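I have a structure I would like to understand better, so I am pasting it below and will then ask my questions one at a time.
Here the complex is missing a single protein chain, while all its other protein chains stay put.
Which chain is which? They are A and B, in the order written, and residues in each are numbered from 1.
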Amino acid sequence: MKRHLLSAADLSRDDAELVLSTAAELRELADRPIKKLPALRGRTVVNLFFEDSTRTRISFEAAAKRLSADVINFAAKGSSLSKGESLKDTALTLEAMGADAVVVRHGASGAPHRLANSGWVRSSVVNAGDGTHEHPTQALLDAFTMWRHLGESKPGGLEGRKVAIVGDVLHSRVARSNALLLQTLGADVTLVAPPTLLPVGVETWPVEVSYDLDAVIPKADAVMMLRVQAERMNGGFFPTAREYSRRYGLDGRRMATLQDHTIVMHPGPMVRGMEITADVADSDRSVIVEQVTNGVAVRMAVLYLLLGGSTPAVGGEE
Amino acid sequence: MSTSYLIKNVSVLGGEPTDLLLKDGVIADGADASADGAEVIDATGLIALPGLVDLHTHLREPGREDAETVETGTQAAAKGGYTAVHAMANTEPVADTAGVVEQVWRLGREAGYCDVFPVGAVTVGLQGERLAELGAMADSAARVRVFSDDGKCVSDAVLMRRALEYVKAFDGVVAQHAQEPRLTEGAQMNEGELSGRLGLAGWPAVAEEAIIARDVLLAEHVGSRLHVCHVSTAGSVELIRWAKGKAAKDKTWSVTAEACPHHLLLTDELAATYDPIYKVNPPLRSAADVEALKAGLADGTIDIVATDHAPHPHEDKDCEWAAAAFGMLGLETALSIVQQTMVDTGLLDWAGVAERMSAAPARIGRVSDQHGRPVAVGEPANVVLYDPAATRVVDPAESASLSRNTPYRGMELPGRVVATFLRGTATVLDGKLQ
């Protein structure tokens, strides 16, 4: 990781654990009367969202504001894919506004890379989800949540922990980033999905792969359910929603096979009744709401470590 | 009164140095007394090849004159050593009528930098629904013999069969862009480990190979001529090798194939930059595919090198990958890439290069009365002088093309086109357009 956070692969283990421990300090802020720190006073953070994602946008917005940064929300109506203003022209506009960081969500895989590496902007670029590529801050908040529950919030706390990531891995930027980051942090990841929803070449990833949910979850320390988007059903990736739920959904019966300490996660938004039933989502094992809380702390940590000093703290490279 | 040129000490196809006289549009003996008064070119160290013939060029005119015109495209061709190009049909309007192909043909004659042979669309508007007036295009002044929906695949099996049958009436050939459309919906790059990692929709090799397999069987069934555009995978090479074995026994049908320079040199690893300068269709493939293509080109399974020169304006590449246009420039770098990948590696000699970049494409395109002839006394003076010992760093700004989308930007490539002669007239001298 240099000036940017584009991929979970940009983070070394030291980088990732620095983000987690910084987030742990910043999470306490939520309990204080004044939920604000002065670290980014005078810095400008632009939330550049080419795709609607209110939850991610407000999470970044809260994070930046709690660090006293000025926040500009830029909802680009229609990406260049739909013949709106081009990514480049938007970037030049932001550059002219003096943005110090651009948090970008884009429907095209690699758009944040283009923003960071094409010379259009000088600011730091944080990938807030690009196409079916990556979503590194989601992976960091997921890892942070697991680290608190399973790793005693200590360095190395996720070493050897078993994490099952279940569902539409093929189209999931969350799964990609999580697989990379959890591997970096020493956890053992198993991807569980029907073969049609696994990417080509997944056998070269640093993960185990299974088609059998029932065989995997009794050994897992954390089970992360991925959203199955309605449009996938028309793509013929699986026969029916009912068959999908039966084979890959997490319901009460399957939850009963989990170990006592195992947590259930979901990056949201959930499709209740599809990949997860309501009783599971609302159970004591579910840390889904906490994931949202942790999201703000993790994003504060990322923004602070990228922008707080003269040079980014993570990565150590100029 | 055209200038005549006495080319001294030139090595024809890499052979012993000799002198050539280009006079009155034909090649004459350099020792001939009529050399008096000719402009003398010291070609010591240079190789003479027959003027190159490209079977696959996008000149963009009419319709996208912001990307390329017939004039600028043929200028780029001349700088690359070409004396003839086949202009693909995916213009706006599509070259699917006699009127459009004659317009392109006429623009080529006016430009004068190289001969332009229009390719006719197989189907009306490239829509893949009904045959265009192939006969009218064949009978037009443009004398079209190559038909292609390039950019799109003639995916309907019945339509492809009918096209193959129909072109037999005028010795035409169907040049297929082999891409099964359903297997490549939204495809962005070679399907493989990297596409999965980058989150870019994959373009699987099987989508090319399935169409080639079907088409060679159709060509055999109806006894026609099939040409496969821009072969990009090892599996395709294997299928074509098998098909050629069958066709060789039969003789009533034939299959020919082309490979593009970029597929001989570049691999899909470049997509990891997310820089759309590397976005092309079919996509850059794996290193194993590159090796298979080179082997296929060496043993003749792949008949020719064709550029698929595809100019695009800056804004169509200066954007995110998914939004960018497919395609890259090729005319001015093709010979250098072939030298680097095929000649310098010992896979082809210069005679082999002449066969694959001039003689064979001229035969497939049915223009070998004028092009792709031997560099010999009495032949049309379509000649390129090439310095294989030179090197250059590719600078897009130096391109004659209107566009700048070369993937070789900043790369050092071997060789340099010193001069190109079209029927004895220099289109390029000392590396510069005339």
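The definition used in the following text is that contacts are C-beta pairs under 8 Å (C-beta built on N, C-alpha and C of every residue); 3 or more make two chains touch, one makes a residue touch a chain.
Heads up, the rule we're going with is that contacts and distances are computed from a predicted model.
As stated in its UniProt record, the chain not included in the shown complex is "Bifunctional protein PyrR", which appears among "Bifunctional protein PyrR", "Probable glycine dehydrogenase (decarboxylating) subunit 2", "Lipoprotein" or "Amino acid/amide ABC transporter membrane protein 2 (HAAT family)".
Although it is not drawn here, the omitted chain touches the following shown chains in the complete assembly: A. Here the missing chain is touched by one residue of A:G98, A:P206 or A:G309, and it is A:G309.
In the complete complex, the hidden chain is touched by one of A:A8, A:L26 or A:L87, namely A:L26. Annotation for subunit A: contacts to the undisplayed chain at residues 13-15, 17-18, 21-22, 25-26, 28, 32-34, 36-39, 67, 155, 304-313, 316.
Simple rule for what comes next: only the chains that are shown with their structure count from here on.
Those residues of subunit B that touch subunit A in the complex are listed here as 188, 191-202, 204, 273-275, 315, 318-323. Residues 79-81, 86-88, 106-111, 113-114, 117-118, 130-134, 173, 176, 199-202, 204-205 of subunit A are the ones that touch subunit B when the two sit in their complex.
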